[in-house]
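One structure is given below, encoded as structure tokens.
Left out: one protein chain. Kept in place: all the others.
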Amino acid sequence: MATTVKDVKKAAEALETNKDLTTPAVKPVTLPRDNPVVYPLTLPESEARLRTPAVGQRASRPDGRLHGLGQTKYIDDLTFPHMIHAKILRSEHAHARIISIDTSEAEAMPGVLATLTGREIPVNSFGPTLQDQPVLAAEVVRHRGDGVAAVAAVTEQIAADALEKIKVVYEPLPAVFDPMEALKDEIKVHPPASNIYASKVIKKGDVEKALAQSDHVFHRVFRTQMVEHVPLEPHSSIALWDGNGRVTIYSSLGRITLGREDLSRTLKLPQSKVRLVGTIVGGNFGGKNEITNEPILALLSKKTGRPVKCTFTRGDEFISSTIRHPFIMDYKTGVNKEGKILARKIHLVLDGGAYCSWTGTTIGKGSILAPGPYEIDNLHVEAYAVYTNKTTTGAMRGFGAPQVCFAYESQMDDIATKLGIDPLEIRLRNAFSEGSASPTSQVLQSVAVKESLIQASERFGWEDRPR
Amino acid sequence: MKQRGRGMACMWYPIGFTVMANPSAATVKVNTDGTATLLTGTVETGQGALTVLGQIAAETLGISTDDVHVVSGDTDSTPMDTGAIASRTTYVTGNAIVRAAEAAREILFESAAPLLNVKPDQLEARDKRIQVLGFPSRSISIGEAAQHSESVVGHPAIGSASYNPPTVALDPETGQGKPFNTYVYATQIAEVEVDDETGEVEILRIVAVHDCGTAINPMLVEGQIQGGISMGVGFALQEEILFRDGVQVNPNLTNYILPTSLDMPDIEVELVDNYDPTGPFGAKGAGEPTAVPTAAAIMNAIHDAVGVRITSLPATAEKVMTAIMEQRGAQEQRA
Amino acid sequence: MLVQLKVNGELRSADVPPETTLLKMLREDLGLTGAKLGCDVGDCGTCTVIVDGESVNSCLMLAAKANGHDVTTIEGLATSSELHPLQKSFEELGALQCGFCGPGMLMSAKNLLDKNPEPSVHEIRDALSGNLCRCTGYTKIIEAIQDAGRAMTGAGAAA
Partner (left out) sequence: MRPFEYAAPASTQEAVALLAEHGERARVLGGGTDLIVDLKHKPGSVAMLVDVTAIPELLGIEETDEGLRIGAMVKYGEIMESPICNELTPEIVAASHTVGAVQTRNLGTIGGNLVTCVPSADSAPSLLVLDAEVTIAGNDGSRRVPLQNFFVGPRKTCLEPYELLVDIWIPKANLGKPSKFLKFGLRKGQALALVNAAAALYLDKQGAIFEPRIALGAVAPVPMRATKAEAHLAGKKPTEALLHEAAEIAVTECKPIDDFRASANYRRQLVRTMTYRTLQRSVEIASQR
């Protein structure tokens, strides 16, 4: 592709000859707006898909071919006649009282068909365990991702322009961002409730005694960060409210049964009046397990009598969808000379962001898994989740497990280093076996941690390096 | 100078929600052409769940993966499902499907038994036929059996069932109880190279050995593991949403750094041979746990390479460099 | 303004405002929804198409700039008699999961194999660094590209 003077001349000539193409004299006929994907009608059969027994086959996915052809339809690929587009205005403050919202100027714009504010939502709250999150904030905004108003317009650009015409008057409130600060309850995110909205305790044996009797006690604090799921497909949904008062919603949601429950609740409609359709989700990882803008679109569709679509921008995806809980993890572990863990005392603080979301499952799994896959007779795990005026943290691949694994496995190597024991060996000395008791005293079955350690070490060649 | 190091991390991870009910239902219809239609309320979110669920239905009915058409993702027509969350689909929805397909199969056995002059419990569904146990030459095709059920017996071969993993609530004081029905286990080992003058960490290799019970579809399990590791790599070294006064400073893919193809190491995947009698054909799950031990293994490898313990994620080059300089400072003071 | 393109070998045109990106024109005016909008600023690569033999981010290119040029999208990768070897390998080896990165990923892969039929793993990684994938860790995608490359050069492929 190296360009030379000759190439430039050639390019100029090509431009010349292409003149007809670039400035056609007659407007050519545009082909109908169909989807002209080219694909062969006779398709090769995949052998693994044809074999019995089916289990254990490396069968290819039926959607694999459609992915490759560009034929898979995600929500944003769907259009309906007369479909319009919605955009959501987000908060200007991390914490503020909403004094007033004036949408009149936006509504007067040509191309704008409707606006919506939180007060118009029949039941303006949702959440999988605590219903503490508004669909659109009506009284108080608790983080910058809170939506305060929505606009439906004939194009996305007009909807975006209209957002700038909405006048929201706020009374800023003091905000708290640091979870350790938030624990003090000096600034409350959901007053009068405490910022501590979830906690968990797991106790077994006598930790203090066992720590006192340990040959070595290891203590360290570990921290993890906020992480976004980054599905390549941003959240997208389309709502169609029909003449029978029934609403159909196409959504990139990963859990439609419970999504329908949430919609029925927020819209105050019987479940039979709500149909939720999911196509393939373009990446979920826990981030698409809650409704976001679906009730808003339903109500905008009701107001306008048109299908309404909203696809998140990448920015929306970051600030208004959920993200992974940061953990602050205080680990104290007592071991004997042989590296056997005698006691582990763990204190976890989860930065919950502005709303509860999937914190229940995260704090549950995080606490139970925190001691690691090890037989430990004396345990004390205490975990607290606190509200802060930041992005809501929710479900993300692992529900707290990647966080605590970072802590318990880092400390395992600290112990190994100090005692001069090989990292593989110290794990084998402590790991669960079939029938071991878990931190909650559950008798474990189908245990394979030692097997995985040995097999991985063999594959890696762990023993190849002299100690 | 570049310093090499290696680190391992193992983990355990549960299937399903913590005590909270998380049922799935399924309906399996056997068609007169010998295929089956599976109705599930879950949604394909990329893992290949629908393929695996189809394989589970196919296995129960003795037909091939291709013989099962999966209908999903519409609350009007599919049964309830807690959804694509908590690594639960293969295990929970899979268990519901086994039960639903067994119910449909039972109807086929009832219809076929008189035709084959045996009792229903003497039949099995195998290689696309209903055949007499231990006497495979005496058989009829599944399509025929379905046809007979539908048009003669008047009992179409449709089975429905649901499954919710049994748990025991945790004691509020001590947290003791049975929060999950089963767990999976894994070990990952990372080899890294740390540039001790920039702090840059290059991951050379990751070995991942995972237990997921029976791998219903090993190819898809491998895909889960490889993908989980890439999230683990981002979590370990790169990804962080940064705030200034409550405002995200990097809410875009230019400044929120996640692994590109050039940032990923070669990944070697193996599965542990394991069978969980409580799962569908011994299967457990593979979604989330794949992303769990990666960061820990990498941090241990960094420690092995340059002797610094990273205590907060992500281990950016700057953080690693700062730790190396602090360590040098401390060593100089001692000297 | 009237923009006329040769898309997947056929002349297509649409009357679009000058601020229309090539991606928007393909998706909304020509009904070709294969190329995706993932970030809208050229970071993710889901919008990758090939213009005059070179892969580009169609979200960063004005449709006006493509006027009079040759555009190949994912919809034009197969023929009516055969899948492209990349499509075959990607399918058989389970290279894609959620698939949202797929159309862009495949166009980048095609762009690579068109220029370099037998790329090394590093060259493949380098060629894909503008296509983010969150599902696969890129592993099976790289394997599938190698496999397709072998099929195209006649070295024999697994798929």
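Order of writing sets the chain letters: A, B and C. Residues in each chain are counted from 1.
In the analysis below, a residue touches a chain if its C-beta (ideal position, glycine included) is under 8 Å from a C-beta of that chain, and two chains touch if they have at least 3 such contacts.
All of these numbers come straight from a predicted model, not from anything done at the bench.
A.B. asks: Tell me which of C:L5, C:M61 or C:C135 is the one touching the absent chain.
C.D. replies: C:M61
A.B. asks: Pick from B:V71, B:V118, B:L204 or B:I257: which residue touches the chain that isn't shown?
C.D. replies: B:I257
A.B. asks: Write the list of chain C residues that the hidden chain touches.
C.D. replies: Per the touch rule, chain C residues meeting the hidden chain are 1, 17-19, 21, 40-43, 45, 48, 51, 54-57, 59-62, 64-65, 108, 111-112, 125-127, 129-131.
A.B. asks: State which residues belonging to chain B touch the missing partner chain.
C.D. replies: Touch with the absent chain occurs at residues 197-198, 200, 238, 242, 244, 249-250, 254-255, 257, 259-263, 316-318, 321-322, 325.
Criterion: only the chains that are shown with their structure count from here on.
A.B. asks: Please indicate the chain closest to the centre of the assembly, with centres calculated from CA atoms only.
C.D. replies: Chain A is the most central one.
A.B. asks: Consider the two chain pairs B-C and A-C; indicate the one with the greater count of contacting C-beta pairs.
C.D. replies: A-C is joined by more C-beta pairs in contact.
A.B. asks: In whole angstrom, how far does the Cα centroid of chain A sit from the Cα centroid of chain B?
C.D. replies: The separation of the two C-alpha centroids amounts to 17 Å.
A.B. asks: Counting only Cα atoms for the centres, state how far chain B is from chain C in Å.
C.D. replies: Chain B and chain C have C-alpha centres separated by 29 Å.
A.B. asks: Could you list which residues of chain C touch at least two other chains?
C.D. replies: Each of 39, 41, 44, 94, 98-99, 132-135 in chain C touches at least two other chains.
A.B. asks: Show the residues in chain B shared as contacts by 2 or more other chains, in ascending order.
C.D. replies: 45-46, 48, 219-220, 228, 231, 252-253, 258
A.B. asks: List the residues on chain C that touch chain B in their complex, please.
C.D. replies: 39, 41, 43-44, 93-94, 97-99, 121, 124-126, 128-142
A.B. asks: For the complex, which residues does chain A have touching chain B?
C.D. replies: Residue positions touching the partner: 45-46, 48-63, 93-95, 129, 143-144, 175, 177, 200-204, 220-228, 230, 253-260, 274-286, 288-289, 314-315, 318-319, 323, 360-361, 364-365, 367-369, 372-373, 381, 389-391, 395, 397-399, 401-402, 405-406, 408-410, 412-414, 417, 423-424, 427, 431-432, 438-442, 444-449, 451-453, 455-457, 459-460, 462, 465.
A.B. asks: What does chain B use to touch chain C in their complex?
C.D. replies: 45-48, 219-220, 222-223, 226-231, 252-254, 258-262, 264, 266-267
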